[in-house]
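What you see is the complex with one protein chain gone and the rest in place.
The block that comes next holds chain A.
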């Protein structure tokens, strides 16, 4: 009897459902320890705090009933944090030197150097963060990975930036989708690959429609606009596995998003910001639990493909620069 039931179990293919099972109170108990330690160490604990928070959030995000794991450690991210801080300190010194210099030429040069340095750091930060973050993410022991090259990232970024500037921002929608194509197209989930097929013109349309309807409805439509943007991002993500494609699909609706955003706002206001943990878990619930994988994706058939990678220099840099992607 025992034998046959085991046999049967192995032939059952697990369904690729996504779920977030974190709870605000649990995350709060983590964040409160983090906050105290960060304050006591004058901010130096920040990388460890972030590692713990990510470990919790990953552990509570499930695919086919198995949780993700974040392998990053405070120590790795601390080293990255210090390196990032160093690069930033140099830039800030340049800025302050320019600011305190009497000569207008020097002033201008320093500002330009600061701006250019900052701009040049963004692609580097995205690239470094993607490499680190994906390599430290695993599911059932299978690690994600990032195969993009820094050269291509710079090419995509600066082409997009330049074209956006000379088209007065119109190209920025193609810039966004191209950036997502570059990032997701180079992401690996073991033997599965991601692809992004969002088109700039669709994104432009969503934004034009969102802008005008928000104006006409005195802001009410903004929740539907935000929902459209999230769904546009998610729905355009494909997963390629052994030559077969499946797709992510978000069923987030405007009214769900409205409830989420309004709730988050009220929580933040009435807890004086202390309820931030609930804001995070509510948001994760809304995004992840409304997301499903459509197609033949077989979560049992992933194979390990990635090498080990531990450089966290740009993990925190991306944070410092307020880059929020993926």
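As a convention for this text, a contact is a pair of C-beta atoms (placed from the backbone, for glycine too) under 8 Å apart; a residue touches a chain by one contact, two chains touch by 3 or more; residues count from 1.
To be clear about the criterion, contacts and distances are computed from a predicted model.
J.: Going by UniProt, what is the name of the one chain that was not included in the view, given "Multisubunit potassium/proton antiporter, PhaC subunit (TC 2.A.63.1.1)", "M48 family metallopeptidase", "NADH dehydrogenase subunit 4L" or "G-D-S-L family lipolytic protein"?
T.: Going by UniProt, the chain not displayed is called "M48 family metallopeptidase".
J.: Which residue, A:25, A:149 or A:255, contacts the hidden chain when the whole complex is considered?
T.: Answer from the full complex: A:25 touches the omitted chain.
J.: Mind pulling the chain A residues that touch the left-out chain?
T.: Where chain A meets the chain not shown: residues 6-7, 9-11, 14, 21, 25-26, 28-30, 32-33, 35-36, 38-39, 42-43, 46, 50, 52, 55-56, 59-60, 65-67, 69, 85, 88, 92, 95-96, 99-100, 138-143, 190, 272, 274, 299-304, 308, 316, 319-322.
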